[in-house]
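Below are the C-alpha coordinates for one structure; questions will follow.
Every protein chain of the complex appears in place save one, which is left out.
Right after this comes chain A.
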(Lines give C-alpha, C1' and ligand atoms only; values in the text may rest on other atoms or scores of the structure.)
Protein backbone atom coordinates (compact mmCIF):
# COMPACT_ATOMS: atom_id res chain seq x y z
CA UNK A 1 0.00 0.00 0.00
CA UNK A 2 1.41 3.28 -1.04
CA UNK A 3 0.63 6.33 0.97
CA UNK A 4 1.58 9.61 -0.50
CA UNK A 5 -0.12 12.75 -1.57
CA UNK A 6 0.33 15.45 -4.08
CA UNK A 7 -0.23 19.10 -3.45
CA UNK A 8 -1.44 21.33 -6.23
CA UNK A 9 1.62 22.49 -8.16
CA UNK A 10 2.64 26.01 -7.28
CA UNK A 11 2.78 28.45 -10.13
CA UNK A 12 5.95 30.47 -10.06
CA UNK A 13 5.35 33.94 -8.74
CA UNK A 14 1.92 33.13 -7.42
CA UNK A 15 1.35 33.91 -3.79
CA UNK A 16 0.32 31.06 -1.51
CA UNK A 17 -3.40 30.28 -1.36
CA UNK A 18 -5.31 32.47 1.11
CA UNK A 19 -5.97 30.95 4.51
CA UNK A 20 -9.66 30.41 3.82
CA UNK A 21 -8.83 27.58 1.43
CA UNK A 22 -6.42 25.73 3.64
CA UNK A 23 -6.33 22.09 2.78
CA UNK A 24 -5.48 19.75 5.56
CA UNK A 25 -4.50 16.50 3.99
CA UNK A 26 -4.29 14.57 0.81
CA UNK A 27 -3.82 10.85 0.50
CA UNK A 28 -3.99 8.16 -2.10
CA UNK A 29 -6.11 5.30 -0.91
CA UNK A 30 -5.33 2.10 -2.68
CA UNK A 31 -8.13 -0.41 -2.51
CA UNK A 32 -8.03 -3.72 -4.34
CA UNK A 33 -10.59 -2.49 -6.87
CA UNK A 34 -9.50 1.07 -7.44
CA UNK A 35 -7.26 3.90 -6.35
CA UNK A 36 -8.75 7.09 -5.02
CA UNK A 37 -7.45 10.47 -4.06
CA UNK A 38 -8.94 11.84 -0.85
CA UNK A 39 -8.56 15.47 0.08
CA UNK A 40 -9.74 17.15 3.23
CA UNK A 41 -10.02 20.85 3.72
CA UNK A 42 -12.02 23.39 5.59
CA UNK A 43 -14.67 23.09 2.95
CA UNK A 44 -15.18 19.37 3.34
CA UNK A 45 -13.98 16.06 2.04
CA UNK A 46 -13.30 15.32 -1.56
CA UNK A 47 -12.95 11.75 -2.75
CA UNK A 48 -11.50 11.89 -6.25
CA UNK A 49 -14.25 13.70 -8.08
CA UNK A 50 -16.96 13.52 -5.43
CA UNK A 51 -17.50 16.19 -2.87
CA UNK A 52 -19.16 15.56 0.46
CA UNK A 53 -19.86 18.61 2.58
CA UNK A 54 -18.07 18.84 5.90
CA UNK A 55 -19.83 17.41 8.92
CA UNK A 56 -17.74 19.34 11.37
CA UNK A 57 -15.36 22.28 11.37
CA UNK A 58 -12.64 20.32 9.63
CA UNK A 59 -11.76 16.80 8.61
CA UNK A 60 -8.41 15.25 9.42
CA UNK A 61 -7.05 11.73 9.25
CA UNK A 62 -7.47 9.56 6.19
CA UNK A 63 -6.92 5.85 5.71
CA UNK A 64 -8.09 3.02 3.51
CA UNK A 65 -9.25 0.06 5.54
CA UNK A 66 -10.76 -3.36 5.21
CA UNK A 67 -10.41 -3.62 1.44
CA UNK A 68 -13.31 -1.42 0.55
CA UNK A 69 -13.59 1.38 3.07
CA UNK A 70 -12.11 4.81 3.43
CA UNK A 71 -12.12 6.31 6.91
CA UNK A 72 -11.96 10.04 7.50
CA UNK A 73 -11.83 11.71 10.89
CA UNK A 74 -13.52 14.96 11.84
CA UNK A 75 -12.94 17.76 14.32
CA UNK A 76 -15.91 16.62 16.41
CA UNK A 77 -14.24 13.28 17.07
CA UNK A 78 -16.36 11.17 14.77
CA UNK A 79 -14.86 8.91 12.14
CA UNK A 80 -16.78 8.61 8.90
CA UNK A 81 -16.52 5.27 7.17
CA UNK A 82 -17.15 5.44 3.42
CA UNK A 83 -18.07 2.36 1.46
CA UNK A 84 -16.38 2.54 -1.92
CA UNK A 85 -17.95 0.52 -4.72
CA UNK A 86 -15.69 -1.28 -7.19
CA UNK A 87 -16.93 0.91 -9.95
CA UNK A 88 -18.98 4.04 -10.29
CA UNK A 89 -19.67 7.00 -8.06
CA UNK A 90 -22.06 5.58 -5.51
CA UNK A 91 -20.05 6.31 -2.40
CA UNK A 92 -22.05 5.98 0.79
CA UNK A 93 -21.34 6.57 4.43
CA UNK A 94 -21.57 3.08 5.80
CA UNK A 95 -20.89 3.93 9.43
CA UNK A 96 -20.09 6.74 11.80
CA UNK A 97 -17.74 5.76 14.60
CA UNK A 98 -18.37 7.83 17.68
CA UNK A 99 -15.86 6.81 20.24
CA UNK A 100 -13.65 9.88 20.44
CA UNK A 101 -14.65 13.08 22.21
CA UNK A 102 -11.88 15.25 20.80
CA UNK A 103 -10.84 16.15 17.27
CA UNK A 104 -9.32 13.27 15.35
CA UNK A 105 -5.65 13.77 14.61
CA UNK A 106 -4.76 10.65 12.67
CA UNK A 107 -6.03 7.36 11.32
CA UNK A 108 -3.88 4.45 10.23
CA UNK A 109 -4.67 1.00 8.94
CA UNK A 110 -2.79 -2.19 8.35
CA UNK A 111 -4.36 -4.13 5.48
CA UNK A 112 -4.82 -7.87 5.68
CA UNK A 113 -3.94 -8.26 9.34
CA UNK A 114 -7.17 -9.70 10.61
CA UNK A 115 -8.16 -8.48 14.05
CA UNK A 116 -7.11 -5.00 15.02
CA UNK A 117 -6.34 -3.34 11.73
CA UNK A 118 -7.37 0.27 12.23
CA UNK A 119 -6.19 2.81 14.77
CA UNK A 120 -7.73 6.24 15.31
CA UNK A 121 -6.15 8.94 17.44
CA UNK A 122 -7.40 12.24 18.85
CA UNK A 123 -6.33 15.58 20.25
CA UNK A 124 -6.54 14.37 23.84
CA UNK A 125 -4.11 11.49 23.27
CA UNK A 126 -6.70 8.70 23.19
CA UNK A 127 -6.13 5.79 20.83
CA UNK A 128 -8.88 3.50 19.60
CA UNK A 129 -8.14 0.21 17.90
CA UNK A 130 -10.75 -1.24 15.60
CA UNK A 131 -11.45 -4.26 13.51
CA UNK A 132 -12.80 -3.28 10.10
CA UNK A 133 -15.70 -4.92 8.33
CA UNK A 134 -19.39 -4.54 7.54
CA UNK A 135 -19.52 -3.21 11.04
CA UNK A 136 -16.41 -1.80 12.59
CA UNK A 137 -15.75 -3.24 16.02
CA UNK A 138 -13.91 -1.39 18.75
CA UNK A 139 -11.24 -3.70 20.12
CA UNK A 140 -9.48 -1.40 22.48
CA UNK A 141 -9.47 2.13 23.76
CA UNK A 142 -6.21 3.37 25.18
CA UNK A 143 -7.01 6.44 27.23
CA UNK A 144 -4.90 9.46 27.96
CA UNK A 145 -2.14 8.64 30.38
CA UNK A 146 -3.09 10.80 33.34
CA UNK A 147 0.32 11.67 34.69
CA UNK A 148 1.45 13.48 31.60
CA UNK A 149 -0.56 16.62 31.03
CA UNK A 150 -1.86 17.80 27.72
CA UNK A 151 -0.80 15.06 25.38
CA UNK A 152 -2.05 15.01 21.92
CA UNK A 153 -1.48 12.65 19.16
CA UNK A 154 -0.42 13.72 15.74
CA UNK A 155 0.68 10.39 14.38
CA UNK A 156 0.03 6.73 14.89
CA UNK A 157 0.88 3.61 12.93
CA UNK A 158 0.14 -0.11 13.11
CA UNK A 159 2.73 -2.80 12.68
CA UNK A 160 2.72 -6.44 13.62
CA UNK A 161 -0.02 -6.04 16.18
CA UNK A 162 1.74 -3.03 17.68
CA UNK A 163 0.48 0.55 17.65
CA UNK A 164 3.19 3.17 17.44
CA UNK A 165 2.08 6.64 18.49
CA UNK A 166 3.90 9.96 18.55
CA UNK A 167 2.83 12.56 21.08
CA UNK A 168 2.88 16.31 21.51
CA UNK A 169 5.38 16.04 24.35
CA UNK A 170 7.97 14.39 22.12
CA UNK A 171 7.44 10.81 23.26
CA UNK A 172 6.86 7.77 21.08
CA UNK A 173 4.90 5.00 22.74
CA UNK A 174 4.29 1.50 21.45
CA UNK A 175 1.21 -0.38 22.62
CA UNK A 176 0.04 -3.93 22.09
CA UNK A 177 -2.99 -3.43 19.81
CA UNK A 178 -4.93 -6.41 21.15
CA UNK A 179 -4.56 -5.63 24.87
CA UNK A 180 -3.66 -1.96 25.04
CA UNK A 181 -0.61 -2.69 27.20
CA UNK A 182 2.32 -0.29 26.88
CA UNK A 183 5.31 -2.18 25.43
CA UNK A 184 7.85 0.57 24.87
CA UNK A 185 8.38 4.23 25.59
CA UNK A 186 10.90 6.43 23.82
CA UNK A 187 11.86 9.92 24.98
CA UNK A 188 12.47 10.72 21.37
CA UNK A 189 12.15 14.45 20.85
CA UNK A 190 12.24 17.73 22.75
CA UNK A 191 9.21 19.13 20.99
CA UNK A 192 5.88 18.17 19.39
CA UNK A 193 6.06 15.14 17.09
CA UNK A 194 4.22 16.04 13.93
CA UNK A 195 5.09 13.17 11.69
CA UNK A 196 5.34 9.44 12.11
CA UNK A 197 5.68 6.79 9.47
CA UNK A 198 6.54 3.16 9.39
CA UNK A 199 7.99 0.81 6.80
CA UNK A 200 6.33 -2.49 7.66
CA UNK A 201 8.73 -4.93 6.01
CA UNK A 202 11.90 -3.58 7.51
CA UNK A 203 10.23 -2.42 10.72
CA UNK A 204 11.72 1.03 10.47
CA UNK A 205 9.87 3.81 12.26
CA UNK A 206 10.41 7.40 11.35
CA UNK A 207 9.63 10.36 13.57
CA UNK A 208 9.84 14.06 12.82
CA UNK A 209 9.30 16.79 15.37
CA UNK A 210 9.37 20.51 15.86
CA UNK A 211 12.75 20.24 17.55
CA UNK A 212 13.91 20.01 13.93
CA UNK A 213 15.17 16.45 14.18
CA UNK A 214 14.20 13.41 12.18
CA UNK A 215 14.84 10.03 13.79
CA UNK A 216 14.78 6.57 12.36
CA UNK A 217 14.11 3.72 14.77
CA UNK A 218 14.30 0.00 14.26
CA UNK A 219 11.41 -2.01 15.64
CA UNK A 220 11.59 -5.74 16.21
CA UNK A 221 9.70 -8.39 18.09
CA UNK A 222 11.36 -11.06 20.10
CA UNK A 223 9.77 -14.29 18.80
CA UNK A 224 9.94 -16.01 22.21
CA UNK A 225 8.86 -13.31 24.61
CA UNK A 226 6.91 -11.25 22.11
CA UNK A 227 8.70 -8.26 23.56
CA UNK A 228 9.03 -5.22 21.40
CA UNK A 229 12.48 -3.86 20.88
CA UNK A 230 13.23 -0.35 19.78
CA UNK A 231 16.68 0.72 18.82
CA UNK A 232 17.76 4.07 17.48
CA UNK A 233 19.25 4.17 14.04
CA UNK A 234 19.80 7.23 11.96
CA UNK A 235 19.23 10.71 13.22
CA UNK A 236 19.55 13.90 11.31
CA UNK A 237 18.61 17.51 11.33
CA UNK A 238 15.25 17.55 9.63
CA UNK A 239 15.86 20.70 7.72
CA UNK A 240 18.21 22.20 5.23
CA UNK A 241 20.70 24.41 7.00
CA UNK A 242 19.17 27.83 7.31
CA UNK A 243 15.79 26.69 6.05
CA UNK A 244 13.63 26.98 9.10
CA UNK A 245 11.40 24.58 10.94
CA UNK A 246 11.63 21.69 8.58
CA UNK A 247 9.33 19.12 6.99
CA UNK A 248 5.75 19.06 8.06
CA UNK A 249 5.04 15.57 7.05
CA UNK A 250 7.33 12.76 6.16
CA UNK A 251 6.75 9.51 4.45
CA UNK A 252 8.84 6.47 3.91
CA UNK A 253 8.61 4.98 0.47
CA UNK A 254 6.65 1.82 0.63
CA UNK A 255 8.96 -0.19 -1.51
CA UNK A 256 10.65 -0.55 1.76
CA UNK A 257 14.29 -0.45 1.11
CA UNK A 258 13.88 1.98 3.98
CA UNK A 259 16.12 4.20 2.08
CA UNK A 260 14.13 7.11 0.82
CA UNK A 261 12.47 9.70 2.94
CA UNK A 262 10.65 12.65 1.61
CA UNK A 263 9.88 15.83 3.31
CA UNK A 264 8.72 19.26 2.39
CA UNK A 265 10.31 22.35 3.76
CA UNK A 266 9.17 25.91 3.48
CA UNK A 267 8.26 26.04 -0.15
CA UNK A 268 9.53 23.03 -1.97
CA UNK A 269 9.81 19.31 -1.76
CA UNK A 270 13.02 17.96 -0.39
CA UNK A 271 14.50 14.56 -0.67
CA UNK A 272 16.51 13.13 2.15
CA UNK A 273 18.05 9.83 1.16
CA UNK A 274 18.68 7.61 4.11
CA UNK A 275 21.59 5.33 3.53
CA UNK A 276 22.06 1.93 5.13
CA UNK A 277 22.36 3.34 8.59
CA UNK A 278 22.82 7.04 8.17
CA UNK A 279 21.24 10.03 6.57
CA UNK A 280 22.91 11.60 3.62
CA UNK A 281 22.75 15.18 2.63
CA UNK A 282 19.65 17.00 1.54
CA UNK A 283 18.86 17.00 -2.13
CA UNK A 284 16.34 19.62 -3.11
CA UNK A 285 14.09 18.16 -5.73
CA UNK A 286 12.94 21.42 -7.27
CA UNK A 287 9.95 23.68 -6.92
CA UNK A 288 7.36 21.12 -7.98
CA UNK A 289 8.49 17.75 -6.83
CA UNK A 290 7.94 15.13 -9.44
CA UNK A 291 7.72 12.17 -7.14
CA UNK A 292 5.48 11.71 -4.20
CA UNK A 293 5.56 14.20 -1.40
CA UNK A 294 4.12 13.62 2.02
CA UNK A 295 0.80 15.40 2.36
CA UNK A 296 0.72 18.52 4.45
CA UNK A 297 -0.85 18.25 7.83
CA UNK A 298 -0.17 21.87 8.46
CA UNK A 299 1.35 24.58 6.45
CA UNK A 300 5.10 25.01 6.61
CA UNK A 301 5.53 28.33 8.25
CA UNK A 302 9.14 29.22 8.73
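The rule is short, and it goes like this: contacts are C-beta pairs under 8 Å (C-beta built on N, C-alpha and C of every residue); 3 or more make two chains touch, one makes a residue touch a chain; residues count from 1.
The working rule: contacts and distances are computed from a predicted model.
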UniProt protein name of the chain not shown, from "NADH-ubiquinone oxidoreductase chain 4", "DDB1- and CUL4-associated factor 13", "Organic solute carrier partner 1" or "Mediator of RNA polymerase II transcription subunit 17": "Organic solute carrier partner 1"
Omitted-chain contact residue, chosen from A:64, A:186 or A:206: A:186
Those residues of chain A which, in the complete complex, touch the missing chain: 15-16, 19-20, 22, 42, 57-58, 102-103, 105, 122-124, 148-153, 168-171, 176, 179, 181-192, 211-213, 225-232, 235, 237, 242-245, 298-302
